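Dumping the structure here so I can ask a few things about it.
The complex is shown incomplete by one protein chain, all other protein chains being positioned as in the whole.
A and B label the chains in the order they appear, each numbered from 1.
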Amino acid sequence: MISFWIILTGALVAVSAGLLGCFLVLRRMSMVGDAISHAVLPGIVIAFLISGNREPLTVLIGAGILGLLTTFIIEYLHKKAKVQGDAAIGVTYTFLFAIGIILLSLFAGQVDIDQDCVLYGEIAYVPIDTIITASGVNLGPKPVYLLGGLLVVILLFIVVFYKQLSLTAFDPGFASAIGISTVIWHYLLMGLVSVTTVVSFQSVGAILIINFLIGPPSIAYLLTGSLKRMLIYTVIIGTLIAFFGYHIAAYLNVSIAGCMAVTTGIIFVISFFYTHYNTRVRKKDLVMNKTSQPVETI
Amino acid sequence: MMQVLIDFFSFSDPNIRYVVLGSMLLAASSAIVGVFIVLKKKALIGDAVSHSVLPGICAAFLFAGSKNIPLMIVGAFISGWLAIVMIDFITRHSKIKKDAAISIILTVFFGLGIVMLTYIQHNGYASQSGLESFIFGNAAALIGNDVIVFSVIAVVLVVIVIAFFKEFTLMAFDEPYAKTLGLPVSRLELLLTTLTVLAVVTGITAVGVVLMAAMLITPAAAARFWSDNIRKIVVISACFGAFSGLAGAFISYMAPAMPTGPWMVVASSCIAFFSFFFAPGRGSVSLWWRKRQHITDLNRRVG
Partner (left out) sequence: MNENNVLKVNSLTVGYTWKPVLWEIDFEIPQGKIVGVVGPNGAGKSTLLKSVMGVVPVTNGSVGIFGQPLDEVRKRVSYVPQRESVDWDFPASVFDVVMMGRYGRLGLLSRPRKADKEVVLDCLEKVGMADFAKRQISQLSGGQQQRVFIARALAQQADLYLLDEPFAGVDAATEETIIRLLRKMSEENKTLVVVHHDLQSVKKYFDWVIMLNVDLVAYGPTETVFTEENIKKTYGGKLTFLSDDGNMIADLYTIQEK
């Protein structure tokens, strides 16, 4: 039963992060996602301090604010202060993360997070934190409900705003030309990424959330050219990773989140060589015979 | 507090000398290499390398059975190198873009490192705490021998950068053109990569794996705002790096239980943010002020 909850939690994290991650990968904003997942740390620590630990709503808000703040700072540095793009990301998130670690050290006694947790979470403890109703029924772990709720929000977001999201991902120029504000969708997306990071924090930690954010979407990206299919593949791959990752970790008695990352790597390698081989075959075809017409003109 | 400051800066304690010198050298050499990385717009590769050295370090630890610094440096080097090669390979041979490739390699390698770390922890290896200090850094642990090693590496880094300065500059500016000139572009690229991994591998002892990227990126990004001459930028970057190294060493002295990495990053970042806004010439505030002056001037002339 415990393993079921753990795998379910992992799968929920994987799917939530993965669905959002598809848009990050397509918009070449993987590193911004990476930055946000680090930068929310001080927000989490402060929220824990203020709320006296594990009060989900305050933590969510606090960290969500910080995630948006990070996005804003990065944008500002890049666009207004003319700091080079990737440098802006690097400077901002390392600064915020460093502050988070300092706060953790300073308030070590008062905050219920330790450095290990920051790194790779404690998903194994998830099943313990359960909801028990007034009549004594054990409904299961709190994080699962939190994550479940988040996933519902994310699914709604993607389904309802699918046109805008896909357009701003594929052709931002055209999108703004027809009046869709790329800025709003950027912030909305990053806002959801922040929230997802925070909610998943205790499960997989700050650094390994990127694995779920970018891993399954990238694998899906390799395997298909259609956004819809990419989203579906991401869900499947994410769930597989949660499942296998947990079992390997249980067998070896090591970090569960770490194993999930390694599993992602293995699946990636397999997919990579599969598509690479396919491409090689096609290129040989090119030299043998001309397989396409000249470029369409004007 | 005053007494602590005096004690520290009198440098009478050889330990303090080692820690300060070591930290400053590490930070300065990373900052120098960082200039070229940032100018090539490859800043976040530094991030990938930093996270990716973890499995190498853990593997070396497992292999040696205990904390063996030279072996761990070699392990880190191999691991970091492999990561860069793989990022390049992925980008070149699939439709995955650079940013996603970096993220994937970063988490997979780091995840593997964490797996190994937890394996070490759960199997009761005695001296693993030395291992953990690689994650967030502990400059206070620097001893005389370490400083000698770092000094040598720092000197090597600086000498190579000076020797190949014009080539590195050209490659950062216009790599395809460099190729047409017949410059051995791939080998030079290899060299810069090696320097980067070397800088990372030595830097993580003070700053740690997670924040190392900042040591490469932040001083360089800040230095760009103070000059338009690449030679001056490299020098300024080294100075900014050295200063953050000093700050980190000082904090480490005051509070040995605290990890030094975050403090060095905070010091470096403060310099950076100040530069972004207030550097004469390129700083936002300076530009805004000049624009205002310009408009006032215009108004005066017209009115």
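Please note the rule applied: contacts are C-beta pairs under 8 Å (C-beta built on N, C-alpha and C of every residue); 3 or more make two chains touch, one makes a residue touch a chain.
Being a predicted model, the structure only gives us computed values, none of them experimental.
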Can you work out which residue in B:Phe63, B:Tyr177, B:Phe274 or B:Trp289 touches the chain that's missing from view?
-> B:Tyr177
Tell me which residue among B:Ile230, B:Leu246 or B:Ile271 touches the hidden chain in the full complex.
-> B:Ile230
Given the full complex, what residues of subunit B touch the hidden partner chain?
-> 39, 41, 163-164, 166-167, 169-170, 172-174, 176-184, 224, 227-230, 233
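Definition applied: only the chains that are shown with their structure count from here on.
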Interface with subunit A, subunit B side, in the complex: residues 38, 41-44, 46-47, 51, 90, 93-97, 99-100, 102-104, 106-108, 110-119, 122, 135-136, 210-211, 213-214, 217-218, 220-221, 224, 257-259, 261-263, 265-266, 269, 272-273, 276-277, 282-284
Show which residues of subunit A lie in contact with subunit B when the two form their complex.
-> 25, 28-31, 33-34, 77, 80-91, 94-95, 97-99, 101-102, 105, 115, 119-120, 207-208, 210-211, 213-215, 217-218, 221-222, 249, 252-255, 257-262, 264-265, 268, 272, 275-276, 279
